[in-house]
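For this view, one protein chain was removed and the others were kept in their places.
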Amino acid sequence: MRRALACAAVLMVAPALAQQKNQFADYQRMTAEGSPVELFELGGEELWKKPQGPKNASLEKCDLGKGPGILKGAYAALPRYFKDAGRVMDLETRLLHCMMTLQGRSREEATKQLFGNADRPSEMEYLSAYVAGHSRGAKMAPGASHPKEKESYQLGKALFFHRAGSWDFSCASCHGEQDKRIRMSDLPVLSDPKFARPLIATWPAYRVSNSQFKTMQWRLNDCYRQMRMPEPNFASDSMVALNMFLATTAKGAEYRGPGTKR
Amino acid sequence: MKRAILLMFFSGLAFAEPTARDVTEALKRDFHPRGQAKMDRVPQDGLQRICTDTRDKPPAALAKQIEADQMRTIVFPTGSLMGDWKRAEKVAQDGRGSMWSDKPGAPAGGSCYNCHQISPQETSYGTLGPSLLGFGKKRGNGPEMQKYVYGKIYNAKAYNACSQMPRLGYAGTLTEEQIKDLVALLLDPASPVNR
Amino acid sequence: MMQRRGLLKAAGALLLAGLLKPFAALAAWNKEAFASKSSADAMKSLGSPSAEASGGIVIEAPQIAENGAVVPIEVTSKIPGTTSIAVLVEKNPYPLVAKFDFTEGALPFVKINAKMGETSDVRVVATAGGKHYQATKEIKVTIGGCGG
Partner (left out) sequence: MAGPMKMRATLASGYTDVRVLMTHPMATEQQTKGQPHFIQNLEVKVNGKTVIEGQISQAVSRNPVFSFRLKGGAKGDKIEVSWLDNKGDTNKTETAVA
């Protein structure tokens, strides 16, 4: 089989709002029904409760925005502004914060394996699956009132349309026009709530093509790689801003992840 | 970001949208070089700046000027511009080239099938760009058409200022020979595209 | 003294759990069938060299799969007295994917995720009352993504 790596385009899971006749609707429904994604939620639960780092502490007191250790609906309310850190954070950024504060781990150690592989998924991937699973059914409602949240949204929106890099791409180059495909993968217009909702409501997700669980920070990282840009810093303000723009555009969607994708 | 903060302080109104310059500052702060993808790729050139600011719809006069500027970047080889269409299929299929994950100097591809239908036997093709099936048969393959196709692949923006098609020659992704092979893939009567 | 009693107790526990040697009671893994390079050879090694086409075998699977690494295939046998179901992918290097034997307590049904190297027929062979039946369904496999 030709070496076909993942690409910028991600397909939505449930046959909601298919732009054109989605010929993969059956395939997506059946793979989602028979998906091993719950195994990653199990792995995440283990890590959430596992004492680690110099302080030998677990993450069970991590405040994801709804109070220390509160998981229910927490993912659906991210990204948001966190007073204790003085900045807007998405899930992975906040998890990293808890690893460094609660567990006393250095940023360098906690981020040494950010993106895993089929044999060794990363902590962030396991934890993202576990935390996201607790928002199933919740309406997506990222932070929108705090000035820093507005600023993050504006930066994310500007980044989405910003053309740069050797191939002059912006996110909108691929995710800007309706009913378009890269190869066989549909390209949802992510700046349009109608198309953003079904997609953003199913990330992070298990990818059947390589048996890996993928997070949003990975998704943005891999997009910029294919945009022929230099590499984004993990959990930087720009990546959080893009996640804020996408989550805000998808505001109101019922979260159905962690999802299963091609 | 300084400007945005100042604005926020004074205006107290809803946030002014960050300008392309503000975004470039954010990219410089939040990205790092990796492999062949260095930070010199971050600052926008004039074309990228104008297309970003006008959401790819620059005023006609400005578009014409951009296209003229871009046309001057194209280096047309002398003689026939038709290479070997057999070699071109692989270039059209190959999605690598100019990424941090690609070894510098390793042969690059054009990712053409990501956006175009080209040879009839490949069913996994994209639709961001028009179908190129039967291109040579429909449009002929004289020197003028060869020049147009070569130029379009080398620098698509010379013909359409804010096109989404990458400037594959100008960006250094494809070699002269690879572009001539792609010209043959589209124009050579023997190519599956024209059968 | 303690050491010996410990051993006796452990052996007893194992006997109770019926797991003296895991899967001891089960039929051995049919190496020959799974090593067959054609579905005909695999069917021979499964002891069902020929099988009569039957509408009683229902194969539910997507017409087109976006990636061959995971192709969901659901099989239901409506043939009374079905005791086993085998799933084969014709064009795989080793066509036989899986075989299931059902006793009294289970319905002849299974859903699996199979790997398919390319577009191919999926062949299901069911055994009921000592006779063999089969059905096929084509599944197209494309390579999604942009190969970047």
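Should a chain be cited, it is by its letter among A, B and C, assigned in written order, with residues numbered from 1 in that chain.
Heads up, the rule we're going with is that contacts are C-beta pairs under 8 Å (C-beta built on N, C-alpha and C of every residue); 3 or more make two chains touch, one makes a residue touch a chain.
Not measured: the values here are computed from a predicted model.
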item: Visible chains in contact with the missing one; value: A, C
item: Of A:34, A:69 or A:193, the one touching the omitted chain in the full complex; value: A:34
item: Residues in chain C touching the chain absent from view; value: 18, 22-23, 25-27, 29-30, 34, 69-71, 74, 89, 92-94, 96-107, 109-115
item: Footprint left on chain A by the chain that the document does not show; value: 34-36, 38-39, 42-43, 118-119, 208, 211
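As a convention for this text, only the chains that are shown with their structure count from here on.
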item: Distance from chain C to chain B - Cα centre to Cα centre, in angstrom; value: 49
item: Separation of chain A from chain C, taking each centre as the mean of its C-alpha atoms, in whole Å; value: 36
item: Residues within chain B bordering two or more other chains; value: 93, 95, 99, 113-114, 124, 126
item: For chain A, residues that touch 2 or more chains besides their own; value: 2, 5, 7, 182-184, 225-226
item: Contact set on chain B toward chain A in their complex; value: 4, 8, 14-15, 17-20, 22-24, 26-27, 29-34, 37-39, 41-44, 47-48, 51-52, 55, 93, 95, 98-101, 113-115, 124-128, 157, 164, 166-167, 171-173
item: List of chain A residues in touch with chain B within their complex; value: 2, 5, 7, 147, 150-151, 154-155, 157-159, 161-170, 173-174, 177, 179-184, 187, 224-226, 228-233, 236-239, 241
item: Complex interface listing, chain A residues touching chain C; value: 1-9, 11, 23-24, 26-28, 30-31, 33-34, 182-185, 208-211, 225-226, 262
